[in-house]
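The block underneath contains the structure these notes are about, expressed in structure tokens.
The complex appears here minus one protein chain, its other protein chains still in place.
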Amino acid sequence: MTGERPIELVLLEMALLVLLGPLVTGFIQKLKARLQCRQGAAIVQPYRDLAKLFRKGTVQAVTASGFFRSIPVLVLAATVAAGALVPVLRAGPPAFPLGDALMLLGLLALARFLTAIGAFDAGGAFGGMGASREMTIAPLVEPVLMMVVFSTAVAAGTTELGALSAHRGTSWILDWHAADFLGFAAMLVLLPAETGRIPVDNPDTHLELTMLHEGMLLEHSGPGLGCMVLASHTRQIVTLGLVAALFFPIVSYGAGAADLLVGAGAFAAKILVLAVFLALVESSYAKLRLFRVPQYLGIGFVCALTALALRIL
Amino acid sequence: MTGTLLMAACYGAGGLSSLLARWSGRLALGVGHLAALVGAVAGLGVSLGVLVGDQGRTLTLPLPELFPFARLTLAVDGLSAFFLLVISLVVIAAAIYGPAYLRAHSPGAGPARQAAQVLALNVFLGCMAFVCCAGDALTFLLCWEGMTLASYVLVVAGDRDGENARAGLLYMVMTHGGTALLLVAFLALTERAGAFDFAALRAAAGGLDGMTRTTLFFLALGGFATKAGVIPLHVWLPRAHPAAPSHVSALMSGVMLKVAIYGILRFAFDLLAPVAAPLPFSWGWTVLVAGTISAVLGVLYALQQHDLKRLLAFHSVENIGIILIGVGLAMILWRREDVGGALATVALTAALLHTVNHAAFKGLLFLAAGSVLCRTHVRNMEELGGLARRMPWTAGLFLLGAVAISALPPLNGFVSEWLTFQALLGAASRFHGPAGLVIVFSAAMLALTGGLAAACFAKAFGVTFLGRARTPHAEHATEVPPSMIAGMVWLAALCVALGVAPGYLMHLLDAPTTGLLHGPGASAVVTAQGPLVLSTALTASGTDATAISMTMVAALLIALTAMAWVLRRGLRRAPPRTAPTWTCGMSPTARFDYTATAFAKPLRFVFAALYRPRRAVIRETAGTPYVFQRIHYSGEVVDLAETQIYHRVQRGITVLSRTIRLRSTGRIHGYIGFVLAALFVALLLFGVGQR
Amino acid sequence: MSAETVQAIIDDLGALLLFTMILIVAASQISRAIYAVAAQSFLIAIAGAVLATATGNVDLWVIAGVTLVVKATLLPWVLHWVVRRMNVRREVEPVIPVAATLALAVAVVVMSFHLSASLGTVRQAITGNALPVGIALTLSGVLVMATRKTALTQMVGLFASENGIFFTAMAVTQGMPLIIEIGVILDVILAALVMTIMVLRVRSTVDADIADLDRLKG
Partner (left out) sequence: MAETLLWVLPLVPSVTALAMLTTRKRRILSGLDVGGSAVLFALTLVLAREVAAGGPRSIGVFRIDDLGLVFLLLLVVLTLTVSIYTVGWLRQAVAVGNMKAESLRSYFALVHAFVATMVVTVLADNLGVLWIAMEGTTITSAVLIGYHGHRHGLEAAWKYIIVTTIGISFGLFGTVLVYAAAADVMGSAGTMSWSAIMQVAPTLDPGIVRIGFIFVMIGYGTKAGLAPMHLWLPDAHSQAPTPVSALLSGVLIKCALLAIIRFQTIAAAACGPAFAEEVLLVFGLISVVVATPFILVQRDLKRLLGYHSVEHVGIVALGLGFGGAVGTYGALLHVVNHGITKALAFFAAGTAIARYGSRDMRAIRGLAAVAPIGATLLMLAALSLAGTPPFSIFVSELMVLRAGIGHGHWVAIAIFLVMVVVIFAGLLHHAGAMVFGEPRGAGRRTEAWSPLLAMLLLAAIMVLMGLTIPASFDGILRRATEVVVG
């Protein structure tokens, strides 16, 4: 197998993801604004928000229990840990085995689970509503994600993301199999759901009836809310990174600084493409009713299943 | 050897201690559970002795000659030892937890009831332990039925209401039917072998032809599946388990079902396995598909339950399904070198690992639910809420169990499901064509199961422990006594240990895996890169191993948590203020909290085709139809298997019997006529023309 | 007297017995049925006497005598006494039409002859038609019990089938050991007594025929 990734590189990549997460969000927001012929906020706006949040004090609901304060911490930790599993700069498995795609999805699921718990804690109707909807969507998204992962893993014979992208090698869209196209299509369908964007969720509104993820954050405030927001930024870029690792080649295998820079550039480009896609989708579609979402995800499911079938048959 | 005897002696003593109830029920409870505890420790010793000791070693202990036609023996090999280990681990917790629970839950219980409970409990434990240690068919059957009978007593002895009796009846009847199948399977072997001990049965099975072999296997599978609660044979489970005292529920759900798994493994890989040939395809595929269906439907039904213990019981159906997926894969792959290789070991390891994991977290969850129950006397979670502040220990431990059962890292549930996934993927990459599709589909279903389980436990934990107390029951709850907490902590520690450092258990799995598969042991395959790393080889060539390290991930999580905690403290040290929850400006009450029904409603819509939900809305309007005085909503989700199969069969039999009974006129002429007719027909049938 | 003659006589007696049985089956009044049974028992006594002379077996004389006294005289008298004692309806009340009963009886006779014909080797072991006749008598006696309402007719049918057994016992085996025969007869008497007592008790407590009670069912 190619390109062992030393542990410090893994940590570096993780830190990179955490730092770049808000930037992606800012970029998407800016692009949306442009597409809607608005000026829009600066790309770095998310950083400003975070900085402000971390400087604020905390207001906690009277009914909240002891768990409430630690929820944001755990959520953030789980999400960032997931970030450690995505290959960013170089392909190939890490020097010391850490986790694979299943572990990544597991950590994201853990974060989501804890968020839902936190939403219940305050005891308002909105938190419960948000949690209910989130936990309705999630079980439908996860299997499809897994199937996409399987569809590539069956070919590569591993579920370790680094190894997967290494196996993908320098191959390019040209020699994709039909299965890859279908899998990628499924992934594109899932992306908005996983990143909490239109048409599944609307990150901008706090109108009770439309929001999923935001509803769970209602009772969080100050640094806690900051952690949650940072976590959602990270979650977004981690998901994009997952797609990249699964479907786009990692350009560089060398160990030199130059290779790393090339890899970084390539990664940035890939993320940029996906971000643009998200922005386009979000500004050209309307949000779906909750009970339409399963049908929407159904498209992804069918694509993924077909992709698997093509792999196996 | 001595350990086995000690175990028997302890359970026996525990049973006898029920006599103490004559003087003091409290004393009887204490002594009985203490004896059970010692017995469990002895069992632990025995099993570890076999598992850690040299491979392939088997303890055998002939019992006194009781029946002229069969000699009772005990034989503890790797597989038995492993299940004995699982049993003992949970029994320890239950024994610590039990006395305080029984006293707290039903203070008014008479000594007779307590005596019955202690006696039944110890008989139950002893029989469970010895089913796994049985060395011959008769011992197996006797202990098997003893186990059923004792647990039946525990179910019906709980409370004196008819509900328990009905649950017990259903339980008893279904398992009895299962035992009938087992009887046939066993006796068919014993009559060929001319003896009852397993060695002879093995030898006799060697000469079977394929058809008979498969028939016997499916008979046995039916029997065990009934006990394991595999859909559609599960209907007794969600009724019987909640009816028992909670620590007994923990044992029934966490351990007793596993004994059925033990039976399946014993039959498939040991007794009926052909000599040096792979198992027939039909076996593995049946088990795999049945497991998948049980997993998905089990969790789907669990989602719609509002009775805490019932919900947990349905999750047992789900987890048994997950275990069976692993078992089925192992059956499919075993001895098929072209596809199998070491993968059969991975599958079996996954199944066994999930067995012990499920025992740990399901036991923990049932004990925590029991703590809630004995403080609030309410099982319906809609009437609970806000317990986290009143029972912090119970809440925390329940949360831990919830994370574990939802297969979320870094706890143990994730490990076994990860292994199962790896086995599934490996099999999928080997089998091409429809077979591979089935495998992949069950992998997807397994993923769906995980997600739904997370949703279900978010609901269970959130509605039960968080938010406001909805009823006085919940308001006046207090934390349970330390002994009960200790019992739960023991299992919680198991969950964490198995989750963070699973590699160290693999050595204990060597004996059963090698013993059954005659191949490489679990540790050789799964922890090839050292105990900290779990790795599997997906391709037949063994290259491209996928490797994860639960330990590393856990460490990373802890480090990140510490860092995040610093962040969370904020840059400015402002003391946190408290304010009422925001509810659009209204003053919030408990009625604002999201109920379990509401939480599960979207999923009920999504899976309406499976649920067939029934809902009834009754509107009481004042004079005009536009003014509602009260709206009463009632909805329920019916168990398809129950309504479609069981009720119809039962109704059919009853109606038939009624009609037959009504036909009988009590006139003596009819009686005489029957005698005469019988003679006439008999003479014509047997008498005439045979010379 | 030669074996042929004995066999001939026994066969004729058998035919007569069948005739009396048909009388019993067809009887429309209890008293006639009782007379028919008495006649039947009388014929059996004759059969016993014939066999006794043929074989010189003293036991058979005794049995013939006992049969004459008990079954041809005592029991019919008891039955008559009962009939008078409780003035029951004198008519026999059939459960199914008499014609149907007769048809069944014919079926029984045919079956029994067919049956005994099917075991040829036994022929020489048995005197003539004794076996089929015996089976026919026994079965159609029970047939009467099954198709008649009143308790008395059932007792009549019972005695008729007992007669069948006796006839077979005599003809087929030249008589069972005396002690056994006596015991059997005593048992029959005892049973008859108990039954009579029961009939009378029911008649006295609840004014109904005991054979009509059908509360116990299911």
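Before moving on, here are some points about what is shown:
By written order: A, B and C. Residues from 1 in each chain.
The rule is short, and it goes like this: a residue touches a chain if its C-beta (ideal position, glycine included) is under 8 Å from a C-beta of that chain, and two chains touch if they have at least 3 such contacts.
This structure is a prediction, so every number in the text was calculated from the model and none was measured.
Seen in the complete assembly, the chain not on display touches B, C. Checked against the hidden chain, the listed residues B:G177, B:P392 or B:P580 yield one contact partner: B:G177.
When the full complex is taken into account, the listed residue touching the unshown chain is C:L115, out of C:I44, C:L115, C:V133 or C:L152.
Seen across the whole complex, the unshown chain contacts chain B at 66-69, 112, 141-142, 145-146, 148-149, 156, 160-162, 164-166, 168-169, 172-173, 176-177, 180, 183-184, 187-188, 190-191, 653-654, 656-658, 660-661, 664, 666, 668, 670-672, 674-675, 677-679, 682-683, 686-687, 690-691. For chain C, the residues in touch with the chain missing from this view are 115, 118-122, 125-126, 131, 134-135, 138, 142, 145, 151, 154, 158, 161-162, 164-165, 168-169, 172-174, 176-177, 179-180, 183-184, 187, 190-191, 194-195, 198, 201-202, 205-206, 210-211, 213-216, 218.
What we mean here is this: only the chains that are shown with their structure count from here on.
Minimum number of contact steps separating chain A from chain C: 2.
Among the pairs B-C and A-B, the greater number of C-beta contacts is found at A-B. Of all chains displayed, B has the C-alpha centre closest to the centre of the whole protein C-alpha set.
When chain centres are defined as mean Cα coordinates, C lies farthest from chain A. The mean-CA centres of chain B and chain C are about 69 angstrom from one another, to the nearest whole unit.
For this pair, chain A with chain B, the centres built from the Cα atoms lie 35 Å apart. Against chain B, the residues of chain A that register as touching in their complex are 1, 54-63, 65-67, 69-70, 72-74, 76-78, 80-81, 84, 93, 96-100, 102-103, 106-107, 109-110, 112-113, 116-117, 119-129, 131-133, 135-136, 138-143, 146-147, 150, 153-160, 163, 167, 218-219, 222-224, 226-227, 290-291, 294, 305, 308-309, 312-313. Residues of chain C that touch chain B in their complex: 95, 108, 111, 114-115, 118-121, 139, 142-143, 145-149, 154, 211, 213-218. Here chain B touches chain A in the complex through residues 385-386, 388-389, 392, 395, 399, 403, 406-409, 414, 418, 421-422, 425, 428-429, 431-433, 436-437, 440-441, 443-445, 447-448, 450-452, 454-455, 457-459, 461-463, 465-468, 529, 533, 535, 538-539, 543-549, 552-553, 556-557, 560-561, 563-565, 567-572, 574-583, 588, 590, 592-594, 598-603, 605-606, going by the rule given at the top.
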